[in-house]
Each structure stands twice: as C-alpha cells, then as structure tokens.
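Shown here: the complex without one of its protein chains, the others still in place.
Right, subunit A next:
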Amino acid sequence: MAVVDTNAVPPSGLVPPSGLAEFWFYFSRNKGAVIGLAVFTIILLLAVFAPIVSPHSPSIQNRDVLLLPPSWSEGGQLTYLLGTDPVGRDILTRLIYGARFSLFIGLVVVTLSVLAGVMVGLVAGYFRGRTDTIIMRVMDIILAFPSLLLALVLVAVLGPGLVNAMIAISLVNLPHFVRLTRAAVMTERTKDYVIASKVAGAGTTRIMFLTILPNCLAPLIVQATLAFSAAILDAAALGFLGMGAQPPTPEWGTMLAEAREFIQRAWWVVTFPGLAILITVLAINLMGDGLRDALDPKLKRS
C-alpha cells in the first residue's frame, strides 16, 4: 500500500498560495486600498500612543492663547500646530485624542451589531418558517425609520452620552447584518457539504456555526468595514447634535458642535475636526473597496 506523504513539498512554483497571500495579492492590486490601510494604520498608532505623541494635554486650557490660528498663518505659534480652540486647548492634541474615541466607537458598534446581527441572521436563515418571518418583520420595522432619527430618539430615551450613542447606533445597524447573514445562510444551507455534515451526524449548533458560518464571512467582512465608517459618521453626527459624547470630551463631532458659533471668526476650529472625520472615514472606505475586490469571488478573474 502506497503511503501518501501529505507533508511532501510539491515541485517549486506549484505551491498553492496561502489564503493570506492570495488575499494580499488581490488587496494590494487596489492602490487606493493600500493607501487607505496605510492612513488607517497611522491613525490607529496615533490613537494608541496619544499620550506620547500629542504635544499638549487635551483638557488643559491655556488662557493666554485663546483661538490661536494655525502655525502657518499670521499670529500662529509653532507649538500650537493647528491652533487652539475658544478656551485655549491645543486642537491637534484634541484631534489625536479624538481618534481614540472614534476608533473605539467604530469597534464597539461593529462588534455589537456583527455579533447580534450574525446570530439573529443565522437563526432566521437556518430555521426559516415563522421564526424567520417574525425576525424579518422586526428588521423591517427598524428600517422604516431614518437611521439617524431612530438613533437620536433612542439616545433621548436612554440619555445623551457616548455609551448610549454606541448602543443606539449598533441597534440601527443591526438589520443590515441580519439581512446579509440570512441571505448568505439561505444559499449555503442546501449545498452538498452542509447536507454531508448533517448526514455525518453533526448537531444543529455545529452546522450553523462551524459548517455554514465560515462560508458566509466574505460579504460580512465587507459590510463590517462599511459599518465601521458609518458608525464613526453617525457618532460624530450625534455628537454634533449634542446627543453623543458630551463636552469636554474631545470627540470630533462634539468638537464641531462646540466650534459652530465661531465659524465666522476662526475657520480652523471648524475645519480640522471635520477633516479628521473625513480622512478617517475615507481611509476605511478605501479599505472596504479593496476588501470587496479581494473577497468577492465574482470579481476575481482567475
């Protein structure tokens, strides 16, 4: 009987690329995605090392330098690179600390809505029938409200603040993950490998989580990236409306709300927080486009 050595190295040049290498091959072909990844990494590092890299304290108010313009314009000081806000805090420092909040919000919202959405979507898509109908009707109800309005009202019920804003945004994001998971599960559950594993005696939980779920991940990862950037935008919008993080938290949307009355006098207090939001969201969306190209088998030409 011939023994097949599964560890034998095939002739060079025929090694199938590992999953990660293949992913990187497609992802790196999209230049925008690589730029997005680079920018996102920089923002992430800035957020993690905020106390080390920021030149000042985010909360100390220096009364000598109220509304100081950015360093390159007339009257600016080099120590306050992007100028100061109406109570004399360094804008650059507050933006760096703000990155912590925005990335944290994105992470928490995506984790909450992915976990809950995937669970509910799996159940709906796997069991179908009445369970499915009820779940989908509930999702329809959530979708019948404009997302920001629903989040706003939820925060009004729960009380303004960062944690409640995150909960509200997660709930508003939920239907997208439920629908996506359900659709993916419904196409997978009748495939041969699922039936084979059922015949082999696998239990329902095992089939749902270990057999079907890994094969539904690609669209979920792409949607999670989009939800990440949308969460940052929504949280900033709630902060801007005064219902998200409360002052003096250096959250970007809250900073914009505080700066609104100074828009005619000091353009920089309004411009930079928004620019920070735009750059972060743009970087994540660029990555999302690259992920979609790399993970969507329909677009692969091989």
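Here is the rule we use: a residue touches a chain if its C-beta (ideal position, glycine included) is under 8 Å from a C-beta of that chain, and two chains touch if they have at least 3 such contacts; residues count from 1.
Operating definition for what follows: contacts and distances are computed from a predicted model.
A.B. asks: One chain of this complex is missing from the view, so tell me which of "Peptide ABC transporter permease", "Oxidoreductase", "Extracellular solute-binding protein" or "Calcineurin-like phosphoesterase superfamily domain-containing protein" is its UniProt name.
C.D. replies: Result for the unshown chain: "Peptide ABC transporter permease".
A.B. asks: For the chain left out of this view, which of A:68, A:231 or A:286 touches it?
C.D. replies: Considering the complete complex, A:286 is the one touching the chain left out.
A.B. asks: Looking beyond the chains shown, say which of A:20, A:52 or A:157 touches the absent one.
C.D. replies: Residue touching the chain left out of view: A:157.
A.B. asks: Check the options A:122, A:135, A:220 or A:233 and report the residue that touches the missing chain.
C.D. replies: Touches the omitted chain: A:233.
A.B. asks: Touching residues of subunit A against the unshown chain: what are they?
C.D. replies: Against the left-out chain, subunit A lists 32, 137-138, 140-141, 143-149, 152-153, 156-157, 159, 229, 233, 236-237, 240-243, 253, 256, 260, 263-264, 267, 270-271, 273-274, 277-278, 281-282, 285-286, 289.
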